[in-house]
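So the structure is just underneath, and the comments pick up after that.
Every protein chain but one is kept in place in this view of the complex.
And now, subunit A:
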Amino acid sequence: MKYLDEFRDGGLARGLAAAIAREVDPARAYRLMEFCGGHTHAIARYGLTGLLPANIQLIHGPGCPVCVLPVGRLQMAIELALRPGVILASYGDMLRVPGAGGDSLLAARARGADVRMVYAVDDALALARRHPQREVVFFAIGFETTTPPTAVAIRRAAAEGLGNFSVFCNHVLTPPAMAAILDAPEGTRLDGIIGPAHVSTVIGTSPYAFVPERHGKPVMVAGFEPLDVLHAVRLLVAQLGAGHATVGNAYTRVVAEHGNRKAQALMDEVFTVREQFEWRGLGTLAHSALRIRECYAAFDAERRFAPAEVAVTEHKGCECPAILRGAKQPQDCRLFGGACTPEHPLGACMVSSEGACAAHYLYGRWRAA
């Protein structure tokens, strides 16, 4: 595959790994957080940890969309799905995420709810066109990557007068989450951050400037291919060696400093920032998520259906919150691999392939640990 295989080249990987091994300071430890689940997946999928010197520790960040969604929001979606006449459309991973008392969208479907898996929000629009007598609710999740397509769908629904389409908006923002991680006690022990790939194509690299400025730590934006990750690790090692801390870009083939302005304008037209939003693992963060603007209120499922907000307690013993903050590793959780497996996930991190626990479990990093 052109433009992919080049970034998975074994020879280049060995060369990069050797360069990193030469350039690290053996007397110190490097605690680097890969922010995104896409990085976590690539690291596990290609066995990158084994290629790095032992004093480089990669710590998983919170960048897994289904993992950071609090159980209460999932319960609201389940409640919406169970309403008569509603078709709830969502991305596949979301359907298996365990909610309160082991409930999930898949379990709701088995009880009669009409829950459809879609690959893109366009498919949800198509459902609304095909079923004019039904209410189609798109369960929108994700960081800035998936937000512009949701904005386009809402605009299109408005243009078409598609009155039976609405969005249950759970889009969240990356920089506030990064700030929350760095402000937490365990965040202060990080040496640097492998910055988001797809998110940065939309927002650019400039929103991370606060990381070196306020926290004195470097950020290196990296793609999701294995060579991208190794390249970013090498550049972070170089910055730390030279005593620098800047926002760097190791993903120049798609990420620009100021991002994609057209996508940003679309987001701004359709969404506005919420006062606060709850994140799984990070708690309630100010100005960290989006809601649909007043002018598109007709397409806002929260306004149209007013689902009841529910407070839900996490499964006792589930370490997802600490794992999402980088405070713990999956194998530190006593449920990991026993009570909680990909077949029977108790926490969201075991569901998505971008979740730290699922990546550890499926690709066997737990064996080396």
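Simple rule for what comes next: a contact is a pair of C-beta atoms (placed from the backbone, for glycine too) under 8 Å apart; a residue touches a chain by one contact, two chains touch by 3 or more; residues count from 1.
Criterion: contacts and distances are computed from a predicted model.
Name of the non-displayed chain as stated in its UniProt record, restricted to "AzlC family ABC transporter permease", "Deoxyribose-phosphate aldolase", "Hydrogenase maturation carbamoyl dehydratase HypE" or "Glutamate mutase sigma subunit": "Hydrogenase maturation carbamoyl dehydratase HypE".
Touch with the chain omitted from the figure is made, among A:Ala44, A:Val66 or A:Val121, by A:Ala44. Hidden from this view is one chain, which touches subunit A at 1, 4, 8-10, 13-14, 44-51, 96, 118-119, 123, 226, 341-343, 353, 358, 361-365, 367.
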